[in-house]
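Moving on, here comes chain A:
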Amino acid sequence: MRPAVVAVPALLLLAGLLGACGVVSRPDAAAWDDQATLALTDAGSQVATARLALTSAAKERTWSPYTTVLVAEAEEAAAKAEEDLARVQVPPGRADDAAAVLDLLDRAAGLVGEARAHAVDGEYDDRSLLDDLDRLAGELQKAAG
Partner candidate 1 sequence: MGSLAEREGYDVGLHLLDRQIIGSDDRLIGKVDDVELLLDDDGSLVPTALLVGLPALLPRFGRHLGARLSGAHRLVRAAAADQALPLVVGFDIVDDVSSEVRLSEPAYGLLHRMSHERAQDPRRCRVGSLLGTPVRCDALPRRSKVLDLRLVGAPGQPGEHRVTALLVGPGRPGALFGYDRSSEPGPAVVAAVIQWLHRHARVVELGPGVDVDHEAGEVRIGPEASLEPLRG
Partner candidate 2 sequence: MKRYFAVLLGILTAIGGFVDIGDLVTNAQVGARLGMSLVWVVVLGVVGICVFAEMSGRIAAVSHRATFDLVRERLGPGMGLLNLVGSMLVTMLTFIAEIGGVALALQLVSSLHHLLIVPFVAVAVWIVLWRAKFSAIENVLGLMGLALIAFAVALWQLGPDWGELVSGLSPAEKPGAESWATYAFFGVALFGAAMTPYEVFFFSSGGVEERWTSKDLGVMRANVFIGFPLGGLLSVAIAGCAATLFLPQGIAVETLGQVGLPVAVALGKVGLAVVVLGFFAATFGAACETGLSTGYSLAQYFGFPWGKFVRPKEAAGFHIILLVTTVIAAGVLLTGVDPIMVTEISVVFSAVALPLTYFPILVVANDPDYLGEHVNGRLANALGVFYLVVLTVAALAAIPLMVVTSMGQG
């Protein structure tokens, strides 16, 4: 077989693949829904982790660097979930949903950040923060469906 016969389709395939990986992804409505669900699940997992880390620390079941690392990593991941979805082009007709989801993700990132601040300061026992985390985890889980 001549090399060109192989090379041309291979190049076309490569070009097609690269074309699908633009700087901004523009998914259709269904794909956007999937990504939103993914982000919400992820954020829900991070909020629950932060909560579990704080309650374990309050019961003196972990040491301070461990809690800090755990919550700091949760904070990073929650922020990443929000950023990743925020960068995806919203398909027409999903603007309201998108605003609601991004708002929820923003609150999640903020709250986990607050949890991190508490963890670093050693205040593990803040009842209202734990309740907030609990409530938000529920909301995120419900929104993810």
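Basically, a residue touches a chain if its C-beta (ideal position, glycine included) is under 8 Å from a C-beta of that chain, and two chains touch if they have at least 3 such contacts; residues count from 1.
How these were chosen: all candidates are chains of the complex that A comes from, given by their letters.
Values in this document were obtained by computation on a predicted structure and should not be read as measured data.
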Identify which of the numbered candidates 1 or 2 touches chain A in this complex. 2
Seen from chain A, its contact residues with candidate 2 in the complex are 34, 38, 41-42, 44-45, 48-49, 52-53, 56, 59-66, 68-70, 73, 77, 137, 141
